[in-house]
Each structure stands twice: as structure tokens, then as C-alpha cells.
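One structure is given below, represented as C-alpha cells, and several questions about it will come after.
A single protein chain has been omitted; all remaining protein chains appear in their positions.
Let's look at chain A:
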Amino acid sequence: MAASPFASRSPSMTVASPNTLRLRAGVTDWPPRPAFTSKPLAKADQELTEQLNEDVRQKYVKDKKLGEGTYAVVFLGYLRNDPASKVAIKKIKVNAEYKDGLTMDAIREVKYLQELSHPNVIALHDVFSSKDQNLNLVLEFLPRGDLEMLIKDSDIQYGLADIKAWMGMLARGVWFCHENFVLHRDIKPNNLLIASDGEVKLADFGLARSFADPYLNMTHQVITRWYRPPELLYGRDNTPVPWTYDQISKICDAFGTPTEANWPGVSKLPNYIPTDPASIVPLQGREFFYRQFPTAGPVGADLLMAMCSLDPRNRITAVEALRHHWWTIDPRPTRNEDLPQKQKSGAKKMGDDLSRRGGQIDDGPFKNAARQLDFGAMK
């Protein structure tokens, strides 16, 4: 679905509907009105915005619920004048945490999604508010689940060409965000949804922000922790959380221990945990990646190594990754229509993914169990 089935992709274009045209024409064509005070003008303005909102709202029909989370409810919907079209309507739960106003996630999502228009980024068709002041995002409907579903399904066989195709789409999505100075900050298999034509799309911009100016420190408490890079783990927090160390030790065991030699200045990072010199794991070379990921081949191992470099200055950017010659060597990436897919409907999965709050994982061991009282702790 590279081309959206709708006339407008960005919400700002919805003004072009015939109803609003009439309305606007009505305003401008009016005979010179008597000098009006500011009060009726404000009223007219308000009515105009309400009218516009109403027009957008009337364009869509909500169908069944796809999923519900703490942050949002996702519905399946369609265009009123084209029932064959499908959209996902994400209704943000208002006043969940922010008593006055919208949550940051919703603002970020609207702010960045309406700017980004790329085949590998989920499209935001419209935004409207429903009667109880709830914010509704009309998003592209991506019915084939997410990448996590594919990874976890052991029945699905995929090869290097398929991985290449998926990786390419992911890298393009990320690159497009970075090209437009948007940081997604929560890239993980859950947030990579698959469209009906097999295209992988980056979704959930609830943690996104634009690139920071110098001296404006960004938080390092972003990105679902499994996918967090070491420099964020060594970030500016003075109260280390237990798992931070655990995560770092995992990275060190796998890729090597960060030292001043392979990452100049690392010990200056506020949350740096010095490692015992005896247990330093040397930085892993290309052979390690080749051994770990034999399917990728020597060239693919080279790309992986460049992407997993400990020192962020040596890590390749999304553009550089896409310019790597691994993409052009054999095998050629699979075409979208030939990619392996899960037979089960992914619509519910989309509902779950979109209603999740950014930076969270919902598959802990007791995901659906009621919380239990811990009597052992109250001795």
C-alpha cells in the first residue's frame, strides 16, 4: 500500500472536502458584514473548527474493536463512502495519567506521523476528536501482524533473502525518520507491522522526538530495554536500576567489554560501571559475527559488526547501512509478495501493538495473571 487509498495522507489536507469548501466559500462570499466585535469571531472560529472536526469524523465509520491497552483502544474502521477501504482508528484514552491535557505519547505520535510519509512508515490519514474529547488517530490498516510474530513462530521458514528484504524495509523506515531528523526511540519487532502487501512499516511514534540541539540533554531512559544501546545504558542516571547492569553485562559478554581503548571517553559517562580487568572480554571481530550468524555470510557479518559497534561514533548510521554493498550481493532480497507470512489474522496483533505504551513489553511471565500478594515480604 505504497499509495494511500485516500485522497489525503496528512490531516492538514482534509480541508479539501466539498463540505468545508462550501463553508469556506460561505464565509468569504458573505456581503460585507457590519464591523464585528472579537466575540462573534471567536465563536465563528470555534464553530469552524468544530465543523471541520465533524467533517473528518463523519468520513470514517468505526467497526469492531481490535485491541485495548492502558494507553489506547484500537478499532477497525472504514471510509463511509468506501466500505472496502480499511483503516485502524486508534482512540487515545484521555486522562489516563495526564489529568489536564493530552499525553505526550499522543502529541508525539501526531506530530511526527503527520510529517513523515514513506512506504516504510505507518501512514496517519486523519486525526479527529470524538464527542468526549478523545483523540482519534486514523492510521493505515496493517493486517498481517508484526515481525515479532514471525520471529516467534517456529513453523515459518525464512532464508537470507527474506531477512534481507525485511531488514531493508526496516532500515529504510529508520533512515527516512533520521533523514527528517526524527528519532523513533522504540524500534523493536513489536513496532514493525506488516501491511497486506508484505511491506514492513515502522509504527508507534509515542516515544519519538526530533534531534536535540546541543546542550539540550535528552533522557536516556528510552527504548525498550532489550534493544537499548550501551551508551544509553551508561547514561546520565545517578540511580542505577538493577537490570541496567545486567543488560550491560549481557552486551559485554556478547560483543566485548567497553574500555577506553575501544571506546575513548566511555569511563567519563555518568553511569559507567568499571569492569574488573580480569573479566574483560576482548572486542569481538568479524569472525565472531560470522560464526554467530553464518546465514548472513561474511559481508553480512561485516554489516552486523558495523551496526553493533560499541562506540556510537564508529557505529554506522542508517544511510551508511543502506549504502553497504551487502544489499547488492546475492541473494537478492525477496519480493514483498513472496515473503513468508503467517496464516493467522494479524489484525488483533496490530490492535495490541498500537494500544501498548511506548517502551514496554507485555510478555512477562505473568502477563495475564492477576497480581498476587507477596506474604513472604511482610514478615
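Throughout what follows, a residue touches a chain if its C-beta (ideal position, glycine included) is under 8 Å from a C-beta of that chain, and two chains touch if they have at least 3 such contacts; residues count from 1.
Everything that follows uses one rule, which is that contacts and distances are computed from a predicted model.
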Candidate names "GPI-anchor transamidase", "Glutathione peroxidase", "RNA polymerase II transcription factor B subunit 3" or "Mo25-like protein"; UniProt protein name, chain not shown: "RNA polymerase II transcription factor B subunit 3"
Listed residues A:159, A:264 or A:298, member touching the removed chain: A:264
Residue touching the undisplayed chain, where the options are A:176, A:205, A:255 or A:289: A:176
Hidden partner chain, residues of chain A it touches: 16, 18, 21-22, 25-26, 29, 118-119, 168, 171-172, 175-176, 179, 181, 211-215, 229, 231, 234-235, 263-266, 268-270, 311-313, 315, 319, 322-324, 327-328, 332-333
